Structure formats: C-alpha cells, structure tokens
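What you see is the complex with one protein chain gone and the rest in place.
Then we have subunit A:
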C-alpha cells in the first residue's frame, strides 16, 4: 500500500509551493477537487514515483492563483475545477470561461443551498 503524502498549505502559498515542486523536478500528475464544507483541492506531484499531494482547503469566495505559469498544461485541470466545482482561479493561461464542457448545469459539483435545490 502506497504511503499517502498529503501536505496542507494555505491558498496564498500555492504558487510558491508549486514553484518549489517544479524546481525540484516534480511533474504535475493531477489536480483534484472535492466539494464538502467549501472546496478542497489536491495538487498531485510526482518525481521518480514519489507522489506528493499539496492540499488546500478554502471557501468559495477565496481567489486562487493559477499555476499554469509554472505548469502550462494545468489549464485543463483548472478550467475543469472552475466550471464543475465553482472555484475561483485567476490568470489561467487558456481560460475557457466556463465553456470547456458544454454542460447545461452551472457548477454541478458545487454544494447547493437548500433553497437552490
């Protein structure tokens, strides 16, 4: 069973931490998002099969900086997270403006308040 390395970081430290990972030669393997009492983001990095997950917990109002300036291909993950989960991510290299997926429901994974359902 693989050891799970999950390192919690504040939202404002993301760029610095991602830059640190890139400097050490880690590749970005995935960005995952969970909606439960706000937004929980997991940035998964890998180097020589060593996986490290940077974990950010934030509310829906927090604005996060894109890491596409460091990892250009992060734009797909970030557009997905904005569109499906309702996170706010600034300066995505290629911003699809909620049009990556042509879905009829707005932010379907976002927690809906009772009156919205």
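Here is the rule we use: a residue touches a chain if its C-beta (ideal position, glycine included) is under 8 Å from a C-beta of that chain, and two chains touch if they have at least 3 such contacts; residues count from 1.
Quick note on the criterion: contacts and distances are computed from a predicted model.
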*Quick one: the chain not pictured, UniProt calls it what, "Flagellar hook-basal body complex protein", "Transketolase", "Protocatechuate 3,4-dioxygenase subunit beta" or "NADH-quinone oxidoreductase subunit D"?*
"NADH-quinone oxidoreductase subunit D"
*So that we can see where the missing chain sits, which residues of subunit A does it touch?*
1-2, 4, 6, 27-30, 32-36, 42, 44, 46, 49, 51, 53, 71-73, 76, 94, 99-103, 108-109
